[in-house]
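The complex appears here without one of its protein chains, the remainder shown in place.
Now for chain A:
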Amino acid sequence: MPPFKDEQIIVIAPGSETTVAQLGLPESFTPARLRVRSRMFPAEKPGEWEPYKIRRRNDKPEQPGDGAESRPDGDEAIYEEDRVSEEGAVWPMKEGRIVDWSCFFALITHVYNALNPPFHTPILLIAQPVWTPKEHEKLTQFFFEKFKTPAFGLMDAAMATSWAYGVHTSTIVDVGKDKVDVTAISEFIPHLQGRVMALAGCGGEALTEGLLAKLRSKSWSRDMCEQLKKSPICEILPPDTPLPGTTEASEEQPITNPAAAASTGASASGPAAASAIGNGPRGPGVDTDVGDDANADDEGVLDVASIVTGGKMEEYLAKKEKEKQEKANAKKKGGADTAAAANANKPIRLPNAKRERATFLYEDHRLLDNLKNMNLGSERLAEMQNQLDEGPQRQGEIVNGEPTSAVDANGASDTGNGSNQSGPIRRELEVGTERFMAASNGMLERIADAVHRTISSVDEVNKRSELWDSLIICGNGSRVRGFKEALLATIQAKYLISPSSATMFTSEIPSNISTPAGTGANTPQPQLGPHGGAPSHVNPLLYAATTAQTQHLMPHNPTSHLPGLSHNAHSSHSQTPTSIKLVKPPEYFPEWKDVGFDESAFLGAQVAAKVIFVVDQGQSKGYMTRPDYNDQGPTGIHDYAL
């Protein structure tokens, strides 16, 4: 009998931005049920932490000249949990590293309590690549001593991803909040030496920064940029795609990388040409129209929060009302021009990449915070909120009508707790082509370089081409539209090796290389393989053309006991990569299909948890049990970690 049951297992995946967890493995693996923002608030007592901001609540508006002391309930301050606000939050993880241990432990405890598990629950923790062995020990100690867990396992995030995809050899590019990890995994063994860990300034945060850098001059706040990034109108275009509305867009772009185009079909120029066509019909009328909108827009972006605190609330609301009226009038007149860029209900829809301007709904948390801090009564607060809220009563639906993903909801699934009171105030914001420039700070090139470095440092040279052929881009930082495609195009433009014209035609294809040795297809699979994916083969023609025929030479090793020499020594291989491909996500997880595989590490962890805790009954030493811990102490974890 397996030592544990499916429904007892806890999987926790901490991240710099969001920590996800789940109790129990369902029949068909689902995205994590519990999502928590990875932050805690310092409690009143130092060293203690609260999961939500605690705010003093006032039921009545303060009367001018009539202080709090005179109120009957002055002493009995009522505290309430503010579940939306993030003022003063402490984020225990930065770039994947745990920087504040006491806060981190409090966060894990909060997650654990939120799951409310029974006693006999094994825990599998997804470890960030940057965590050092010493930190693994610290975590092991914490889990065993705090939760008295009967079994504990640590699994590397990159490993988990490869389990999710069911591939034994792959290159995992995990785009996180502030960092990118690139890990080469061959035959389920991560290659630790050349792994690029926590490449700073390349994650989702950098994208926000990139937007902010472009939009700061238009007095956009950081929060606005963050939400813009999460909205579907923000997109990263493949390199050298002209932005809509620019003069280049109308010119035909030369094919920049026929090599990429030839071997993979992903041409760098495709979208460019397409957008050039799409941009053509838009006449000069649009320009004038855009000008108008920009005016209105500038007002909209104004810092409403400070207006409100500045006491000019009424004025602002009045003006807002007037604007709304005007807009409505304009619409009634059938002015399709006005609505062109600003509204989604325009009959003819251009793809986002071809529109110069687009709008999205912005949830103004700061405004809400300010309102709350003004100590208005709850009724008044709700009233003001309703007045300021521009969003239609359809939370989550965004301009293009695309479904918001779980992450877009921002882990704020707990915000919908009943009344409108704590719901965010939404305003409509419009943005121009800046929305395509999130990654213009060279981030894609740096990730591409990291991938090249990682794969080049893999000692088993014959594995490299397979590693190039099985890239996995995951992590919530890569969720931005077009990110994966743009990254792949960048890598291909820089690193793809074209078949050399010199050998392609002059050399014959040697008969003995019909099956490239490098794919590992013949290597025995480790028993643990969850669902071994078919390794992608190198095109033998390409291989032949780029390898030339050293295999013709008589392999005469100096000594008979060097069987591995010819296999591993350099030069028995060709330059890589001759092709670069993304791995297809697995198709048999319907629940994951809808939300995307960006959090596939969690899926992999579920697969792994099922295997190590249930299926193989602990034979593979995938986890440490309490008796083990009692015998060996925290250092023993290294013998068990996956």
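Just so it is clear, a contact is a pair of C-beta atoms (placed from the backbone, for glycine too) under 8 Å apart; a residue touches a chain by one contact, two chains touch by 3 or more; residues count from 1.
The rule is simple: contacts and distances are computed from a predicted model.
You can't see one chain of this complex, but its UniProt record names it "Actin/actin-like protein", from the set "Ras-related protein Rab-5B isoform X1", "Actin/actin-like protein", "Beta and beta-prime subunits of DNA dependent RNA-polymerase" or "Exosome complex component RRP45". Residue in contact with the omitted chain (choice from A:S219, A:Q575 or A:N630): A:Q575.
Within the complete assembly, A:K94 is the residue of A:K94, A:H110, A:K581 or A:R626 that touches the hidden chain. Checked against the hidden chain, the listed residues A:N113, A:Q325 or A:T635 yield one contact partner: A:T635. In the full complex, chain A touches the hidden chain at residues 42, 46-47, 88, 90-91, 94, 97, 99-102, 132-135, 189, 192-194, 196-200, 239-240, 256-259, 262, 268, 445-446, 449-450, 452-453, 456, 459-461, 493-495, 497-498, 500-503, 507, 545-550, 552-553, 556-559, 562-565, 567-575, 635, 638-639.
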